[in-house]
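Omission of a single protein chain aside, the complex is shown with its protein chains in their original locations.
Order of writing sets the labels: A, B and C. Residues in every chain begin at 1.
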Amino acid sequence: MDHVRIGIIGAGRIGKMHAEILCRHPRVRLVAVADVAADRLRDWAAQWGIPRVTADYRDILADDAIDAVLICTPTDTHVSLIKEAAAAGKHIFCEKPVSPDLGQTREALAAVRAAGVKLQVGFNRRFDPSFRRVRQWVREGKVGHPHVVKITSRDPAPPPADYIRLSGGLFFDLTIHDFDLARFLVDSEVEEVYAAGGVLVDPVFAQYGDVDTAVVMLRFQNGALGVIDNSRQAVFGYDQRVEVFGSAGCVTADNAFPTTVQALTAAAVERDKPHRFFAERYRDAYLCEVESFVNCVLRDEPAPVSGEDSLQAERIAHAAKRSLAEKRPVKVAEVDSEGARPPASREVGT
Amino acid sequence: MDHVRIGIIGAGRIGKMHAEILCRHPRVRLVAVADVAADRLRDWAAQWGIPRVTADYRDILADDAIDAVLICTPTDTHVSLIKEAAAAGKHIFCEKPVSPDLGQTREALAAVRAAGVKLQVGFNRRFDPSFRRVRQWVREGKVGHPHVVKITSRDPAPPPADYIRLSGGLFFDLTIHDFDLARFLVDSEVEEVYAAGGVLVDPVFAQYGDVDTAVVMLRFQNGALGVIDNSRQAVFGYDQRVEVFGSAGCVTADNAFPTTVQALTAAAVERDKPHRFFAERYRDAYLCEVESFVNCVLRDEPAPVSGEDSLQAERIAHAAKRSLAEKRPVKVAEVDSEGARPPASREVGT
Amino acid sequence: MDHVRIGIIGAGRIGKMHAEILCRHPRVRLVAVADVAADRLRDWAAQWGIPRVTADYRDILADDAIDAVLICTPTDTHVSLIKEAAAAGKHIFCEKPVSPDLGQTREALAAVRAAGVKLQVGFNRRFDPSFRRVRQWVREGKVGHPHVVKITSRDPAPPPADYIRLSGGLFFDLTIHDFDLARFLVDSEVEEVYAAGGVLVDPVFAQYGDVDTAVVMLRFQNGALGVIDNSRQAVFGYDQRVEVFGSAGCVTADNAFPTTVQALTAAAVERDKPHRFFAERYRDAYLCEVESFVNCVLRDEPAPVSGEDSLQAERIAHAAKRSLAEKRPVKVAEVDSEGARPPASREVGT
Partner (left out) sequence: MDHVRIGIIGAGRIGKMHAEILCRHPRVRLVAVADVAADRLRDWAAQWGIPRVTADYRDILADDAIDAVLICTPTDTHVSLIKEAAAAGKHIFCEKPVSPDLGQTREALAAVRAAGVKLQVGFNRRFDPSFRRVRQWVREGKVGHPHVVKITSRDPAPPPADYIRLSGGLFFDLTIHDFDLARFLVDSEVEEVYAAGGVLVDPVFAQYGDVDTAVVMLRFQNGALGVIDNSRQAVFGYDQRVEVFGSAGCVTADNAFPTTVQALTAAAVERDKPHRFFAERYRDAYLCEVESFVNCVLRDEPAPVSGEDSLQAERIAHAAKRSLAEKRPVKVAEVDSEGARPPASREVGT
């Protein structure tokens, strides 16, 4: 295969970002974008040379010239779109998570398997150069046996109330990235979760039964412990750090800064603040993520982040939610009763 | 008062270190050292110009010319020595903790109050320049309302088996410093504790019912959350870091390094490893701790770390121990039933 | 103007890099590439969707549909190509330097002025985010009056012998970037230069009368001093740092690293090495440089780095060369006798 012909379903903030990356890729033809607000996209599409804009995603699924789709619509549409796209024989990139309902996630995954198409889920942080290097060095043995993994993940500012209402809660919206990253870095599955949280940033979170600050403790099958701490508001910027500690050492990734500039004055020694916006902070990660999806289609290789990976992160999120509600450590296996079937496999994606 | 005349009870590693600091202090006269192994100390005492060495600590308590004592003996002797020293009218510096038995700690504190002498407990980390600066900046408002406090505290290597057996367990031996530091930094009392741990470093810990790796979650009265992670073995050195995050920002203290030297070669960019030994890492803290005790006696001011502070840290350690055993979050108040009386006050020492 | 139609003359390493950036720009149409080795470029051009490849640059100059050209050919062709492109009414981006002959540079600049086209010279480092921030902070007063500017600029590895032979020597090939950067950061012209150097890396440099290691001292009109240190070989990567020190403080930019990852092990504390390759180190600078050229054409604004800027940097390079040969400090004005006319103006580009 020389080029991949791609259609995008859903052209909100993240859909447009992916589109602009794809437009710049020499081996991709972005042939169509579907969005319910198609009319508002015409100028943007013209500027980027995207030939077709439609309000109906079925136009994309019905187009035999299209090899793959990116699903960038709200979470509650993911499962049905995955099923339809799989049935249409399209390879699929879907934003995270597949679904807040484990049973539905499993159905979507089954449809993908049945159709024999590829499914990559949008855990972009796995493609961040620093986090990849952490994983590489962990694999190379610099940490030895992992004993503790720590992830700090704090947004620069809370999302709008409307977003909070539909977000599925902190664990499904934000921490799910960290659950995936923890599995990725430690290379073991999570057995037990204990979550504590509070509403310390903005009372609006309490209105929706959500928290804005949380600390989540994980226990892995290999004996390692994990700690994730989240906040909806780090006033100084996007705070994203990881640490893996073990028998042979410790590997850390610090925040990313836009420059290396430092000023020493009579008042202070200061440097730039960390990147504030996810699009800057994870610019390279998004590029690499899309590149990886394109390559897995071009080369007919397995997707680098699988639907199984999403299922595992979702299971942990369910356990965290239950732990917070019931104020006790919760085994991840406890949440499987919420869905119909046990998880098929626990392999961690590469 | 122009000088303080001091006696030291117990001249092991830590007692000798304090002695040498006191010998160099222009307003201190170190007049006597008591140790059961007095004979082995004569050369050392002569070199440092310490006039008297005795095998019987009562020689020190009976000496009216002595203003204050440092109790540097094993933990199980602290309570009786504090009571006797208080009865003899000596001001007291005692190594941490006062006792692993809350009832006994309360008795010792009552004896001190009754005698009207000063008692400072050896939480040296409060005197570390970096941790003091963290607290100062927190007080000055750089963090705003604290939301999350994080402490990493890892020893460079496990203690010998004999020490482990008598240590009282990880929470009383090592984490107790972090419990105190967390209270010091956040300026609020701990209400609830959840502890997870494992034996990942050395099976010998399991033999004594102890763990060598732990993550402890705290919930403070002011709503803040805390996370402490401990290990008995950080092969790269003494790993001691803190972070306080809140509504207005984040203040961190990194590890201390012996030099600022960096080497860039074809193979790697490397710098010195962190200090390995507690005596180097906390050199300034020990100096400042002893200086503070001397000053509080000279100026008749309150001790900068009180017996109450020790009691609070011990309560948290008891709660952590119970949480680990019972695999559930434990309210700190639950452990008061173990002792006779409720804690008198919860003020955090300055 | 809605789009800029661009032709590239010279498609070696740097020409191709610019081409790929232009292909990804939504407001640019890269319509043609000219290179003597046109035949070898067809596959690459097809992949990137470049419609026309020609062996004759005059095809580009003769095409009325082309608004601007990028001159990426060897230095000895710059002057004649600038003159011809200006005569053809094309806006011009030319790689640095314009010419190692001051008289010829002045002729090229005169031709550009006469034609009323824009000329931007390829001093890419001005567009590096860190160096821009240094300049911004200097302008905002964090340094006060600049007293000392220091630039470290070391290549990761020496170029091949063929390149060395034609490079014009260290000062025209490598240090010319630093001369420009020094003027950019300090916002004052250089009056006097003292240069010392040696052949410490590879004897091949001596064969061509060149040096591979140099320290150059500058004296600015505003009284500030400058120091540049260069090497053809920093085995650890591309070593690019600046510092501006003055009455109110000091602003520094450190090397750029591909990740923020650190590993602490029993053997060492290490981090990634700096970027090794100029295309990685200055990726953002190249993007921003090309973007700036496109914008200055689209908006009919002055070029951000002018021909005058190149002339000034070239004058300093001539003075440095003479200083090295004559082992004495050399006034920059001394070198004007080498060309026909005095420099027209000394304004520093923005």
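Following the convention adopted for this analysis, a residue touches a chain if its C-beta (ideal position, glycine included) is under 8 Å from a C-beta of that chain, and two chains touch if they have at least 3 such contacts.
Computed from a predicted model, the values in this text were never measured in an experiment.
Trainee: Using the definition of touch stated at the top, determine which of A:235, A:248, A:285 or A:303 touches the missing chain.
Mentor: A:235
Trainee: One chain is left out of this view; which of C:110, C:215, C:267 or C:298 touches it in the full complex?
Mentor: Residue touching the chain left out of view: C:215.
Trainee: Can you say which of B:9, B:92, B:253 or B:330 touches the chain missing from this structure?
Mentor: For the chain that is not drawn, the touching residue is B:253.
Trainee: Spell out the interface residues on chain B facing the chain that's missing from view.
Mentor: Per the touch rule, chain B residues meeting the hidden chain are 23-24, 26-27, 47-49, 129-130, 133-134, 137, 142, 248-256, 258-266, 272.
Trainee: Suppose we count only contacts with the excluded chain; which residues of chain A make the list?
Mentor: Considering the whole complex, chain A reaches the absent chain at 234-237, 239, 264-266, 268-274.
Trainee: Extract the touching residues of chain C with respect to the undisplayed chain.
Mentor: Within chain C, the residues that touch the unshown chain are 145, 147-148, 150, 154, 194, 196-198, 200-201, 213-215, 217, 219, 223-225, 227, 229, 231, 233-236, 239, 245, 247-250, 327-329.
Quick note on the criterion: only the chains that are shown with their structure count from here on.
Trainee: Stepping chain to touching chain, what's the minimum from chain A to chain C?
Mentor: Shortest path length, in steps: 1.
Trainee: Answer with same or different: of all residue numbers used at the interface between chain A and chain B, are over half used by both copies?
Mentor: Chain A vs chain B: same; shared/all numbers exceeds half.
Trainee: So, comparing each chain's Cα centre against the centre of all protein Cα atoms, which one is closest?
Mentor: A
Trainee: So, what's the distance in Å between the C-alpha centres of chain C and chain A?
Mentor: Computed value for the inter-centroid distance: 40 Å.
Trainee: How many Å are there between the centre of chain B and the centre of chain C, using C-alpha atoms for each centre?
Mentor: The answer is 58 Å.
Trainee: Note the residues in chain C that touch 2 or more other chains, in rising order.
Mentor: Counting only residues that touch two or more other chains, chain C contributes 264-266, 272.
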